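All protein chains but one are shown in place.
Take a look at chain A:
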Amino acid sequence: MKLGFSTGDELFRQECADWLNGQMSGEFKDIKGITKLTASPERRKEWEQRLGEARWGCIGWPIEWGGRGATLGQQVIFAEEYARAGVPGRVNHIGVELAGPTILAFGTPEQKQRFLPSIAKGMTIFCQGFSEPNAGSDLAGVRTAARLEGGEWVVNGQKIWTSLAHIADWIFVLSRSEKGSSGPNGLTFLMMELRQPGIEVRGIKQINGDSEFNETFFTDARCPADSLIGAAGDGWRIAMGLLAFERGVSTLGQQMGFRNELDEIIRAAKENGAARSPLIRQRIAKAEIGLRLMRYGALRMLSNADHSKIDGAALTYKIQWASWRRGLGELAMDVLGQAGEVTDTNDYEWAALPNLFLFSRADTIYGGTNQIQRNLIAERGLGMPREPRGDA
């Protein structure tokens, strides 16, 4: 059991840091430090392409698809250095972390050829069309209908909470292709071009005033017959495979972002004297400890080479970080006091810490709510009985 990385890995770390810092002090200086996912979308697409040109876009992918075949350790290091250098989040994180790996695992050779190099180059931005007004936690309730007609899929229905649909080029859609089917049966996983007459995207304003997610309406929207991943009716298996990619290496990069947030709270507490309060000190210490434990939990999960047995660290990771970050937002406001409740902009726009307070309420909802996480932990991790289903 060891904590650190190898010397070779540390050299690689230097290489990553040099390149990223070079970009952030050079041509992409203007986007350094942006924390909102919706700010400067055009420049951030250019940034995706710059990453792609330099082969830093999807380093864990095989070389033939535009990656570097990087080891898990190298991927962690890149993610850490990425966040440390103040590089803004990836607007194509859904393409890179979800769509790509799903195509890699389940796609045909033609689909790989068509999508992977272009995702790796930052040319194809994806969004995720899973949730619907009546299918949230219970994803198998999706109703958006797809039917084959004249060599094309024709899709009708509505998705909701589609993050970055206003920026993306493509959407993967979990659709119901078997009329009269219900639950996980009869679903098909489709890849659709987003900019087409049959698809309309309407922004939804969020509690922080921003609008990162959207409603996405499908009215006779179309895609070619071979746009499906896996077989028709096999959509649930593909969707579940995709969700398993959701927790991965990127979490360690995400933690560096959390580090920056906690450091800012610590700075604010020193500045305004909150650091003298024993209660605030306890909470800051707890936050620090929680963040460290998240890091070592993630390292444990990634070091666990044989995934033969259920990995407790992996199973509990989502609720752990989400709850931690929501608590961090509350701590930020307790440190700032009323100064955190006003903004000096005319628009309803928030500095990093108040925005953290507002945005982190979503962390415990998307990607499986805290309640759903607890169900999963109890059922998969501890073998407790599954939740009964109603027939409503």
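Methods note: a contact is a pair of C-beta atoms (placed from the backbone, for glycine too) under 8 Å apart; a residue touches a chain by one contact, two chains touch by 3 or more; residues count from 1.
Following the convention adopted for this analysis, contacts and distances are computed from a predicted model.
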**Asked** Can you pick, from "Sugar ABC transporter permease", "Serine/threonine-protein kinase RsbT", "Acyl-CoA dehydrogenase" or "Nitric oxide reductase, NorB subunit apoprotein", the UniProt name of the chain not shown?
**Response** "Acyl-CoA dehydrogenase"
**Message:** With the missing chain put back, one of A:Ser40, A:Gln158, A:Asn260 or A:Asn304 would touch it. Which one?
**Reply:** A:Asn304
**Asked** Looking at A:Gly26, A:Pro109, A:Gly180 or A:Pro278, which makes contact with the chain not pictured?
**Response** A:Pro278
**Asked** So that we can see where the missing chain sits, which residues of chain A does it touch?
**Response** 1-5, 72-73, 76, 266, 270, 275, 278, 281-282, 284-286, 288-290, 292-294, 296-297, 299-300, 302-305, 312-313, 315-316, 319-320, 371, 373-375, 377-379, 381-385, 387-388
